[in-house]
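All protein chains but one are shown in place.
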Amino acid sequence: MLKSYFIDVKGILHDFPILSRKINGHRLVYLDNAATTQKPLQVIEAVNDFYLKHNANVHRSVHTLGEEATELYEGAREKVASFINAGSEEIVFTRGTTESINLVRFAWAEKYLEKDDVILLTMMEHHSNIVPWQLVARKKGAKLRYVGVDKEGRLKFDELERDIAGSRILAITHCSNVLGTVNDVKKACSLARKNGVLTVVDAAQSAPHIRVDVREIGCDFLAFSGHKMLAPNGIGVLYGRKEILQEMDPFHGGGDMIKEVFLDHATWNDVPYKFEAGTVNTGGAIGLAEAIRYIEKIGIENIEKHERAVTQYCLETLSKIEGLLIYGPQEAKGRVGVVSFNIKGAHPHDVATILDRNGIAIRSGHHCAQPLMNHYSVPAMCRASFYLYNTLEDVDRLYQGIKKVKEVFG
Amino acid sequence: MLKSYFIDVKGILHDFPILSRKINGHRLVYLDNAATTQKPLQVIEAVNDFYLKHNANVHRSVHTLGEEATELYEGAREKVASFINAGSEEIVFTRGTTESINLVRFAWAEKYLEKDDVILLTMMEHHSNIVPWQLVARKKGAKLRYVGVDKEGRLKFDELERDIAGSRILAITHCSNVLGTVNDVKKACSLARKNGVLTVVDAAQSAPHIRVDVREIGCDFLAFSGHKMLAPNGIGVLYGRKEILQEMDPFHGGGDMIKEVFLDHATWNDVPYKFEAGTVNTGGAIGLAEAIRYIEKIGIENIEKHERAVTQYCLETLSKIEGLLIYGPQEAKGRVGVVSFNIKGAHPHDVATILDRNGIAIRSGHHCAQPLMNHYSVPAMCRASFYLYNTLEDVDRLYQGIKKVKEVFG
Amino acid sequence: MSSADIYKEIILDYYRNPRNFGKMEKFDSSARDSNPLCGDEIEMQVKFEGSKISEVRFVGRGCAISQASASMLTELAKGKDVEWVKNLSKDDILKMLGNPDLGPSRIKCALLGMKVLKQAVYSYAASKTEV
Partner (left out) sequence: MSSADIYKEIILDYYRNPRNFGKMEKFDSSARDSNPLCGDEIEMQVKFEGSKISEVRFVGRGCAISQASASMLTELAKGKDVEWVKNLSKDDILKMLGNPDLGPSRIKCALLGMKVLKQAVYSYAASKTEV
């Protein structure tokens, strides 16, 4: 295996037993990390340790297990808060990015959005940062406007600058899950703030890969998913500025989010508990905290540099293939490790199937970004996406796999 | 350890290593099962096996891991469906009971409820079957009405019969998490159906302990939580009758719940996917399916009988203690293994703390049922709740612990 | 080559040169469906003589499996009775394709054509009973 210079991949590979699996006779090359990442043993063991030794309901029970579970859960919240430079009470645990954004839709937008207000999106949003806004816009008579994407796959910032003034909400992804583009969300949020526009940043594809600092970005809300950053399914984060969380309506009604319940009404608990109704996913939160510890041990800057090296090599390697078209920025700068492409004459699903026969897992489809697919006039794309355990050799395997595709569909 | 006649507790105890833990020098007696249950090794290993061998995003990826994950996830849905005698497409995976009920609130009640409609609840509902209805009632100008509870802790069925006709929704718990009462939800749903009233059954405290058959009950919706029945946190179920699910609005907007997304609108996927936006909790669903397998191996009827025997013994034992008041039915018949009580002169939290010093974990507080607390004019209660691994010896330990409480507060 | 089990020459041939591709001016019934995962799309038009299919054509876009499967099916269906279509099963389609080794999501691609043809036939049958 080629040595990469920023992460000792050989040294961490035994943390991910699944990566030694054989698929159709070949060692698995897992290049579907933008969909979900694999989980290191450390994370699995942290979750197991909770269930085997400390499992109880949090907040509600004063017995020893209950106290331990509460400390672990609130400790996980502190870990997440420090990871993105937020306050603990600004961290709401959710199921994932999708639920986080829907929470803002239900608890902020349903309350404050008014008829003819404009929600400004971008053409490179994931469905989970589009559909919630469509739903609330229809309900409240608000309008959607989209910032375009240029040929290179970059946001048309001049359109954002033009349209921000008349808007009420800016919903913008930090990194595109299709193009890999890193958007300057700091600049976008600063423009928004000057115009009194609420900002919702989708960090699903950034938090796992590059440093995310909510104070520096200056956003009102920011959402990401644990499962895309080494943690188990079912846990995610909504960061919200404290003052905004406080003025919001609650989301789900139920246990733990209330202070007192009477027959006809109830009063709400403090933030962030107001938004965490019912039994929380303590195991998931503990897993996410351990995943962050794993990321911090390697260093998020090292992860970023490592992935940039792999991405650069991938862009160079694939661009040698005739009839292969790469979408998005053609160099690794200002980009995360997501490389989408199409091969002339071969449908993405056929490409994915042939690669899978060779042990290579990529994603094919619309990547939950149909507006962007329509922008490029394709129904689907192939996508290879990297994480800290991928190597240059994985890219070579992808290259060889694509050559086999071309043998069939050439 | 005393042998119980319906479950070989000694034989399964090694499946729950946490139960061998020492708490403050004593072997743990875990009597907080109505809050959350412990997890057997089988469940933990099934989840680990998924993450270590098959982890991928479901539905979206055609590579081998993606196919395996999808089969495991949809297999879990079938397991849950057969457990409660539903069709697979009637099972929506949620985080838990609270989210399930809020889903009905947002996706059914926000659409269909009208001004002056009546939502009929009971005085023994958990906050998660009260607060969502308060919130939607306020929004739509609807009204709440409560069916009372008699001295013995039974539902006043005559009130239900009287009030059902003018109602739009009946939200009723199958088993009370405070009194242990089992409500005749079959009869309640039959009355509701005759009057065209939508039924929402909270099965959080029944599905883990007694047979639940949605066809027999005849409800429109039924909700329960995995973590209260041996499964991990973060997974729960909403059963909905297929025709009703189909006519409902979607809940969260995002990936996987759509068929096609355009700039200004989207079309919805089939049920149940319409209600499962974003990356789902595959690990959790697999854990729940394995938990159901564990329950079925022992046999839900055996669990019910075993718990009834332990409960009967508990009721008899505690009723010997002077100054101890038991709430709810005074015999185990028509009751699940939840025993709430108060001790004269001792606040429940002090009771719980002293029991914890003796290794016994009970819950103290309002049990997310403040309306019921007000009905009994107490701020809080002590609660011991059993599951399949509890024994008569655990009840003896509780008895001895309460004697220590009385030494301090007697 | 390890992909040979799925992408047999015959499938590739039907993908590259789809038989019965195109639209008819006159037809008795038509149907259209898509596969949300792949974005595969198939539309079919059918002419009947009595209870027999006299002609069937399709248009569509998508992966090799979905397009080849639809095209092969149009050939097979010609001259067959309505009942034959109603009785078509997953296994029939897989056999038609030479039993390729398809996972559960790719099977949906293979079955899209059958789904559309059945819709067309059922809506034709429904229109007849109404008369």
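We call the chains A, B and C, going by the order they appear; numbering starts again at 1 in every chain.
Here is the rule we use: a contact is a pair of C-beta atoms (placed from the backbone, for glycine too) under 8 Å apart; a residue touches a chain by one contact, two chains touch by 3 or more.
In this text the structure is predicted, and so the values were computed from the model without any measurement.
A.B. asks: Give the labels of the shown chains that the missing chain contacts, considering the complete complex.
C.D. replies: A, B
A.B. asks: Sort through B:R211, B:H375 or B:K404 and give me the one touching the missing partner chain.
C.D. replies: Within the whole complex, the residue contacting the unshown chain is B:K404.
A.B. asks: Considering the whole complex, which of A:T64, A:S206, A:T311 or A:N342 touches the chain not shown?
C.D. replies: Final answer for the missing-chain contact: A:T64.
A.B. asks: Provide the residue numbers of chain A that touch the chain removed from this figure.
C.D. replies: 59-62, 64, 66-67, 70-71, 258-260, 269
A.B. asks: For chain B, which residues lie in contact with the unshown chain of the complex?
C.D. replies: Considering the whole complex, chain B reaches the absent chain at 24-25, 346-350, 353-354, 357-358, 364-366, 373, 379-380, 404, 407-409.
Basically, only the chains that are shown with their structure count from here on.
A.B. asks: With centres defined as the mean of C-alpha atoms, identify the chain lying farthest from chain C.
C.D. replies: B
A.B. asks: Distance between chain B and chain C based on Cα centroids, please, to the nearest Å.
C.D. replies: Each chain's C-alpha centroid was found; their separation is 46 Å.
A.B. asks: Approximately how many whole Å separate the CA-defined centres of chain A and chain B?
C.D. replies: Centre-to-centre distance between chain A and chain B: 31 Å.
A.B. asks: Tell me, which residues of chain C touch at least two other chains?
C.D. replies: Each of 37, 106 in chain C touches at least two other chains.
A.B. asks: Of all residues in chain A, which are in touch with two or more distinct other chains?
C.D. replies: Residues 24, 349, 353, 364-365 of chain A each touch two or more of the other chains.
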